[in-house]
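For this view, one protein chain was removed and the others were kept in their places.
As written, the chain order gives the labels A and B, with residue 1 at the start of each chain.
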Amino acid sequence: MSRQAIQRLGFAVLTIVAVLVVAPIFLVVAVVVFRGLQGISWEFLTAMPRDGMKAGGIFPAIVGTLLLTSGTALVAVPMGLGGAIYLSEYAHDNWLTRAVRLALVNLAGIPSIVYGLFGLGLFVLFLRLGTSVVAGSLTLAMMTIPVIISTAEEALRAVPTEFRTVNLSLGGSRWQGIRRIVLPQALPGITTGIILGLLRAAGETAPILFTVAAFYMPQLPRSPLDQTMALPYHLYVISTQVPNMPGTIQYGTALVLLALVLSMNILASVIRTYFRRRRQW
Amino acid sequence: MGKNKPAASRADRAVEALLRVAGLSTIGMVVLIFVFLLQQGLPVFFRVPLRDFLGTRWYPTEGYYGALPLILGSLLVTVVAVVVAVPLGICTAVFVRELAPGWVRELLKPAIEVLAGIPSVVLGFLGMTVIAPWVRTTLGAPTGLTALTGAVILAYMALPTIISVAEDALDAVPKSLRDASLAMGATRWQTIWKVTVPAARSGIVTAIMLGMGRAIGETMAVMMVTGNAARMPLTADSLFRPVRTITATIAAEMGEVANGSTHYQALFALGILLFLVTFLINLTAASAIFAKRRQGGLR
Partner (left out) sequence: MVDPISAKIRFEDVSYAYGKDTVLRNIKLGIPSNHITVLFGPAGSGKSTLLRLINRLNDLADDTSLTGRVLLDDEDIYAAGTDVAALRRRVGMVFALPLPLPGTIRYNVLYGPTLGSIQKQADLDSLLVQSLQRAALWDEVKDRLDSPANRLSGGQQQRLCIARSLAQQPEVLLLDEPTSGLDPISTAKVEESLMELERECTIVIVPHSVQQGARLSDYAAFLLMGELVEQGPDKQLFTAPKDKRTEDYVTGRFG
């Protein structure tokens, strides 16, 4: 076989592999959307579950996931952003900074179920927060912080050094330069990173299993120390723990979760592309 | 800097101190997690000798805490997942970076990002409702919830990580290297496999390690599709029978144990094991990145 023929064959194989890898993604989304749409109704989105969750809606799970995500943001955004600014703008290249980077690599790799264990041990039991929105949010925040730090640091580093030098040369302090120039310029990238981090938190199940998630709760949480239902856990429950669950409710729940996560995903890429086109450097 | 440190205002120093706390807290978090796991999990070895902990029977209700079936279960699905995902991932990365025309790339990259964003519980759910029945009918496994089903889902979940990291690695290979190879008369195909991919080797190793870390730590999807039988996966047909991983064990059992019981401690001990294994994997992956960064290869 000639070299050209080998190349043609090889390229064909690569193309087929790529299609094999990517096509199921569209398939997954399509299946969830088409089957899920049959289960979606106004009632499904806004009503409490009834008849052992086999009827009614998933309102408390939706609210629960939004609550948990907001709680996560409340802790993870300031911590993550602060850490990113420190690493990008202040940290010198010394052993301490290397230790921070090592810690980041490690944190990013810890399995979510281990975060769940830790959250149970520290927040639920040791700090006596109980299985609660606070404990769940803190646990999710722990795993979101490293994501936000890495993406935000990258966005900050992309801002040209010269802007910082100009600020200093005009008598500005380091922090003035960060606040007035670097942060605004890095904001789209930082926002994208925050959204991607929170999106992951919103879809996670393992960390909330023992820290907040309620199997079934016919009401909304009334305080941060209450349990709550949450979409990912709810989907887990109705697809494994409850026999004879109607498929419409399962797929409907999967669709709501997927829509939430994908819309955040799309928002992130819209922000990224829009501002990349508009930036002045 | 030394004695010439710029004099900063008090507010500036306060801000810097705050930011430093946020940055250094990451070290604190790692230490806190590890110490906490140790403190909750290690006492199990006063009650269950290490030899028993590495036994072959995991029946906590009857006092058997042999974690070997779980460890081997995790190993089996992870290894199979990686074996499936690595060639697919690298080929896709090569396709995206070296072959695909611009518009195809613009289509593929967001699709892969979407895959990375799909919650594992959704993939687990689809694994149960779509893949498991298929495995049952085509392979004749009784429930379709098998190690293979889990490995396929895991492979799929590891793909975005492998693809994007490998793609970055290929991207970092200087164009001059490729041009030199082409100029010497090599075809693009030869250049890809004899020049570009080898030059990106360390980045590709990183991609594989990160993918493996992702697979070994994955919980929900695996728990939903592997059938969760704690048996030793040593027979030849183990791939087509139910299996149980470390992560699934923790997730399934922690909700029902009493705080401080032997079972509770044993599950934390499994957590320590996971922590250490993923730490090692990620360290290996990162050391390739750090080494590159020092040479100035990667930005």
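Convention: a contact is a pair of C-beta atoms (placed from the backbone, for glycine too) under 8 Å apart; a residue touches a chain by one contact, two chains touch by 3 or more.
Note that the coordinates shown come from a computational prediction; the quantities given were computed from them, not determined experimentally.
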item	value
Contact partner of the left-out chain, one of A:S169, A:S223 or A:N244	A:S169
Positions on subunit A contacted by the hidden chain, ascending	92-93, 162-163, 165-173, 176, 180-181, 184-185, 279-281
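Quick note on the criterion: only the chains that are shown with their structure count from here on.
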item	value
Chain centre separation (subunit A, subunit B; CA means) in Å	17
Complex contacts: residues of subunit B adjacent to subunit A	8-9, 11-12, 15-16, 18-27, 29-30, 32-33, 36-37, 40, 87-89, 91-92, 94-96, 99-100, 108, 110-115, 117-126, 128-130, 156, 159, 163, 187-190, 210, 213, 216-220, 224, 247, 250-251, 254-255, 259, 267-268, 271, 274-275, 278-279, 281-283, 285-286, 290
Residues of subunit A that touch subunit B when the two form their complex	3-4, 6-7, 10-11, 13-15, 17-18, 20-22, 24-26, 28-29, 31-32, 78-83, 85-87, 89-91, 96, 99-118, 120-122, 125-126, 142, 145-146, 149, 173-175, 196, 199-200, 202-206, 209-210, 232-233, 235-236, 239-240, 247, 250, 254, 257-258, 261-262, 264-265, 269
